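Sharing a structure, written as structure tokens. Questions coming.
A single protein chain has been omitted from the complex, and every remaining protein chain is retained in its original position.
As written, the chain order gives the labels A and B, with residue 1 at the start of each chain.
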Amino acid sequence: MKRLLAVTLGILTAIGGFVDIGDLVAASLVGARFGFSLVWVLLVGVVGICVYAEMAGRVAAVAGRPTFDLVRERLGPRTALANLVGSLLVTGLTLAAELAGVALAIELISSVAHLLWVPLVGFAVWLVIWRTRFETMERVFGLAGLALVVFVVAVYRLDPAWGSVLERVTHPEVPGGEGLPTYFYYAIALFASAMTPYEVFFFSSGGIEEKWKRKDLITARINVFLGFPLGGFLALSIMAAAALLLHPAGIAVEHLSQVVLPVGYALGKLGLGLVLIGVFAATFGAALETALSSGYTVAQYFGWTWGKTAAPRTASRFHAVVIVALLAGMTLVLTGVDPVMVTEYSLVFAAVALPLTYLPILVVANDPEYMGEARNGRFANLMGGLYLVVVLMAAVAAIPLMIATKAGL
Amino acid sequence: MRLADLMGARVRDRDGREIGHVSDVRLREHPAPDGASADTVLKVEGLVVATRVRARLIAYDHRPVDGPWPLARLARRAARGARWAPWPVVAAHEPPDRLGDLGTVLLVVPGAELVPLTDVHHGWNTTPSPGSGAG
Partner (left out) sequence: MPDEEADAREETRTGPEARWAGRAYSARFHLLDRQVVDGDDRPVCKVDDLELELDPDGPPRVTAVFVGPAALAPRLGGKTARWLAAVQRRLSVGEGEGPARLDFGRVTGIGAVVRVDLPEENVGVHALEDWTRENVIGRLPGADHASG
């Protein structure tokens, strides 16, 4: 049981990457528009984040260094600052969207307009960061987020012809009426959100908050290889549910209420209740992850004391950054912007932050002075190198595709 | 004086020719004189002068790192042409004119007399003396 609970860091991290509000809507939207033809991207993304989260977790356990510490050490203060700005914009915009997402989930339950809930949600997120133990936090929100497995049950209940689904997954085709640039724009958006940089910031910093040492390498690895595929699987089931029900019906997904539609259709009220709990926990968990990540990145760039395990008095700059990030996120949401659009535009900044985050991890994971015997083997380097190329290509293509397709319209 | 004044500074040789820039500064621990607060004092040993374009690759050169090989190869290429300037050949150094610009380092020898850096990737951290035959 203890081993099982020890993987909640991986699960919570993966939730922020795969089923946060932007991805909930994006996975559903992609399923509704493109059927099963983009499932392969999700698989590519899951493997990619596993490769790099494993390295980042290993560096955290063996050398005791969190990711953004290495970014500055390896890229120098100037390039690292560019990464810091890019990462903060991705993380901050996502945080804003999550606050709106939690509020939207409450709106679905309470029928009270979501903007009214935003300040309360922001305060609740801060309170959890301020007062809850790190492990309690990751267990509660990681495990509650797993309520999203109702999507898996829903897919099963919708009883698709599995043979033809497999055919459509393995032989992807761009559906009629969709242009190739739009297809690739969504492919990159899905891939970038699977490998979004705050996942490794949160995961490696969380490992240090849990005081991982060399003997915990196995815990780190179980976290990675259970947590991230699980997150990917949830995203996959959301996409599949939309592909099975909404795609044939020609329903376009624009709002959270349409995301949960297939579950309500397949499983009735009980399913709907569970999915709302899942959405609430996942978006709240993602809000915690992104709020903490903002603090982690800034504090690690400047070398400040950071972390939830220290008394806030001794890490006051870290806590101040978290508070500022929350206030900024709340302000942005209260202007009434569409939270899903916000996460889509954060792709631009992810293009800067992704390569500049993953390169230093790969470099340090190879360095015997940090890693000793635990440095990368051939397989890790092959995969790391391969994904670095993929990340670079995605980064280069992201912005032109975004402009060409007007963000996937 | 600050280390940052040296890092990246333009290097001019005895004849006033610009031969490259300072890509790294190497330091060594020396036994401390009596009465010092620590056992050792850290002193500058010399400068690594990059004579080629500003190809500084992600803190990968100068490291005992072999993989993944495409990155290691790129790093080696970038570090080719690195020269060793032990501190005694440094005649003078000028801080940058204004904040954010580069400083200048003047040498007492012609650029051709600087020896190539031979231990870029291995052993620098443990060997007793850098840049064999320096000086």
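In this text, a contact is a pair of C-beta atoms (placed from the backbone, for glycine too) under 8 Å apart; a residue touches a chain by one contact, two chains touch by 3 or more.
Every value quoted in this text rests on a predicted model; they were computed, and no experiment measured them.
Asks: Quick one: jot down which shown chains the absent chain touches.
Replies: A, B
Asks: Using the touch definition from the top, which of A:215, A:269 or A:406 touches the missing chain?
Replies: Considering the complete complex, A:215 is the one touching the chain left out.
Asks: Taking the full complex into account, find the residue in A:72, A:114 or A:247 that is in contact with the omitted chain.
Replies: Answering carefully, the residue with contact to the hidden chain is A:72.
Asks: Out of A:160, A:181, A:273 or A:312, which touches the unshown chain?
Replies: Within the whole complex, the residue contacting the unshown chain is A:312.
Asks: Taking the full complex into account, find the residue in A:108, A:226 or A:320 that is in contact with the omitted chain.
Replies: Of all options in A:108, A:226 or A:320, contact with the hidden chain holds for A:320.
Asks: Using the document's contact rule, name the residues of subunit A that touch the chain not shown here.
Replies: Residues in contact with the chain left out: 61-65, 69, 72-73, 76-78, 80-81, 129-135, 211, 213-215, 299, 301-306, 308-314, 316-317, 319-320, 323, 368-372, 374.
Asks: Write the list of subunit B residues that the hidden chain touches.
Replies: 1-8, 23-31, 36-46, 59, 62-63, 87, 96, 98-101, 124-125, 127-128, 130
Keep this in mind: only the chains that are shown with their structure count from here on.
Asks: When the centre of a chain is set as the mean of its C-alpha atoms, what distance in Å lies between subunit A and subunit B?
Replies: Their C-alpha centroids are separated by 42 Å.
Asks: Taking the touch rule as given, give the residues of subunit B at its contact with subunit A in the complex, in rising order.
Replies: Contact set of subunit B toward subunit A: 58-60, 63-68, 70-71, 125.
Asks: Under the touch definition given earlier, write down the residues of subunit A that touch subunit B in their complex.
Replies: Subunit A residues touching subunit B: 73-76, 359-360, 362-363, 366-369, 376, 378, 381-382, 384-385.
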